[in-house]
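Missing here is one protein chain; the remaining ones are kept as they sit in the complex.
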Amino acid sequence: MVNDSVMTALLEFRSKRNWEQFHKPKELASALTIEASELQEVFQWKTEEEVAHLLSSPSREKIVDEIADVAIILSYLCHDLGIDLNGAVLSKLQKNEAKYPVEKAYGNAKKYNED
Amino acid sequence: MVNDSVMTALLEFRSKRNWEQFHKPKELASALTIEASELQEVFQWKTEEEVAHLLSSPSREKIVDEIADVAIILSYLCHDLGIDLNGAVLSKLQKNEAKYPVEKAYGNAKKYNED
Amino acid sequence: MVNDSVMTALLEFRSKRNWEQFHKPKELASALTIEASELQEVFQWKTEEEVAHLLSSPSREKIVDEIADVAIILSYLCHDLGIDLNGAVLSKLQKNEAKYPVEKAYGNAKKYNED
Partner (left out) sequence: MVNDSVMTALLEFRSKRNWEQFHKPKELASALTIEASELQEVFQWKTEEEVAHLLSSPSREKIVDEIADVAIILSYLCHDLGIDLNGAVLSKLQKNEAKYPVEKAYGNAKKYNED
């Protein structure tokens, strides 16, 4: 997820505030949706052109901050559950390779059980 | 986010399927919420004890897979927007240090404008 | 969803601001998640006791407002797609009766394909 020194800083931040007690797995999963939704809100009602403008305006910092918030929660979650994220992603990627074979999925984001 | 070789595998997966066209920033932000919400659903209606049981049962694999899905979307987003996630997290952590000073935040997850 | 006079007020609000152009079905679905997530955030990190306290404190107004925001988006969505919400709920309830037969579902929120 994040590198070791950043993870250490995250854990120190949490420990200093005695916030481990709030970080139950279910709460962190809920927080992940909340943070992701805040990122989504930055793009709400916007056209593709307006999003492009946003990304090269001072609002970019807000977007980066919201992405960081998601990453922070995800990092705590992986740390607390003992998940090796690189391994988890590779394992899921293999499942996705089987689920979306190139010959069927090429240029097509539909699931195969859709109309 | 993920290490370089995993990121390379993610980009190859996407490129082989010609899926870059679907991964507009706004769509990825939306996908991030959808994936986070699927993780949240695994814990839905469950008590703390049931969650603990889940995490040491075969359902653990489902949880790890859902976390991987969030990490996959987050990785594409950071890649596409040119965001250094370690730097973004450190920068946000500094803002959080200022926003939640230890003396006020110790053992207290409330925001200061709440009742 | 809401009664006819409230729906009329919602449509007037939107029309006066020329906001129909933003309310594409996909955008409204995205807005629904964003608003629901804001409600969820009010309860974040809180114990059952703290939530009960919140509901009888001045914060109750914030909760009611967030619920109203969800209802507003849902009302626009049903209006724009020509959905009769009472009929839709009854139809879905019948499917849920079949999916969760009383003898299996009594006191049990688990889906049947879970551990």
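Miscellaneous remarks
The letters A, B and C name the chains in turn, as written, and every chain counts its residues from 1.
One rule holds for everything that comes next: a residue touches a chain if its C-beta (ideal position, glycine included) is under 8 Å from a C-beta of that chain, and two chains touch if they have at least 3 such contacts.
Fair warning: this is a prediction, and the values are worked out from it, not measured in the lab.
Remark: the residues of subunit A touching the chain excluded from display are 30, 33, 37, 44-45, 54, 57-59, 109, 114-115. Summarising the interface, subunit C meets the missing chain with residues 1-3, 6, 9-10, 13, 16-19, 21-22, 24-26, 29-30, 32-33, 35-37, 39-40, 42-43, 46, 48, 51, 55, 63-65, 67-72, 74-75, 77-78, 81, 83, 85-86, 88-93, 95-97, 100, 102, 105-109.
Seen across the whole complex, the unshown chain contacts subunit B at 22, 27, 30-31, 33-34, 37-38, 40-41, 44-45.
Here is the rule we go by: only the chains that are shown with their structure count from here on.
Computed centre separation for the pair subunit A/subunit B is 2 angstrom, with centres defined by C-alpha atoms.
Under the contact definition stated at the top, the residues of subunit A that touch 2 or more other chains are 22, 30, 33, 37, 40.
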